[in-house]
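For this view, one protein chain was removed and the others were kept in their places.
Let's turn to chain A:
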Amino acid sequence: MTYIDNIVNNYKDIIQLYLYGEEQGEAIEKCQAFSEEVIEMDASPEEIVSLHIELLDDMGIQDGELVKKSLDILQEIIISFGFTYRDYKSMMNKLEIHDKEMDVASSLQETMLKTTIPTFDTMEIGAISVPARKVSGDYFNIIDHKDGMLSFAVADVIGKGIPAAIAMSMIKFGMDSYGYSQLPSDSLRKLNRVVEKNVNQNMFVTMFYGLYDHSTDLLYYSSAGHEPALIYRYEDDEFEEIDAKGVVLGVKVHARYEQRETKIGPKDMIIVFTDGVTELRKHDDTFIDFENVKDMIRQARDHHPQDIVQYIYESLMRIQNPNKKDDLTLFLLKNNKNLD
């Protein structure tokens, strides 16, 4: 007996039970299980109506009263279809609202949060930030204070949709509105207060904040729970990990941030990234060996930072498991002064 025959027989039994049996309630109850089954197999309401007509013929039911009575069963089943249809419609509505929310957040990011990369004679900057989905959780901002100082921040906002986009705008406007260069530890302390007040419970922000003085080549930096950054020492051909103690933004009201400084030599590079790089999953689902990323930087070291980050991004995309994508951001600053 095929599956379809089974369905037909079930339906026949229900009609039989309802019209000629003693327990009509039982027949009605069976309708529910039956509807679930046919809805599950994607049968349409009109197919059920056809089946009903066929079965009446088949069973030789012609008496007007009986035909009318059998319609109770049909009605019962069509009601279930109605429920399913309404569920479906409300789900579609929710999806539409969700899509609209994502569109708003996404266009907010594309317009308000856009950062232009400034150009200088003494240094070169490259940055790339690619969202895994429509809305990114990664964010970077670069501010030229026009006083020989440059601020940059790379952040990962954990949380989704509009709240995440709002958190990013707060960060951007917080940073931009200072108007003059601020020490990284002070900036993070202020940003923490802004984020802490406004985010929903599960949300937090990791951020690496740097202030680069390009007259003295000193980098001041602080970190709010962000991935350690790297400095590539050109002359030694070596990488140095830089990190400073500090909790993520938005968790602790009175957080304090350690600040450190280091000298950036000629042709040295500062590389800041998000966990889309360090926690990248390869095709076989294992994690990337970070030494590979360092090798990529090394190989491309004599190119412009924008070309370097583009090259790393493309190389990473080739090894990444496309089903385990995460937002990915790379920021690279190269001291362009010549070696003596």
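In this text, a contact is a pair of C-beta atoms (placed from the backbone, for glycine too) under 8 Å apart; a residue touches a chain by one contact, two chains touch by 3 or more; residues count from 1.
Methods note: contacts and distances are computed from a predicted model.
Participant: When one chain of this assembly is omitted, its UniProt record names it as which of these: "Bifunctional protein PyrR", "Anti-sigma factor antagonist", "non-specific serine/threonine protein kinase" or "ATP-binding cassette domain-containing protein"?
Facilitator: Looking only at the record, the undisplayed chain corresponds to "Anti-sigma factor antagonist".
Participant: Which listed residue, A:101, A:279 or A:307, touches the chain dropped from view?
Facilitator: Going through A:101, A:279 or A:307 one by one, A:279 is the residue touching the chain not shown.
Participant: Using the document's definition of touch, tell me which of A:35, A:206, A:320 or A:335 contacts the absent chain.
Facilitator: Per the contact definition at the top, the residue touching the missing chain is A:206.
Participant: Even though one chain is hidden, which residues of chain A still touch it in the full complex?
Facilitator: With respect to the unshown chain, the touching residues of chain A are 156, 158-159, 200-204, 206, 224-228, 243, 245-248, 250-252, 275, 279, 326.
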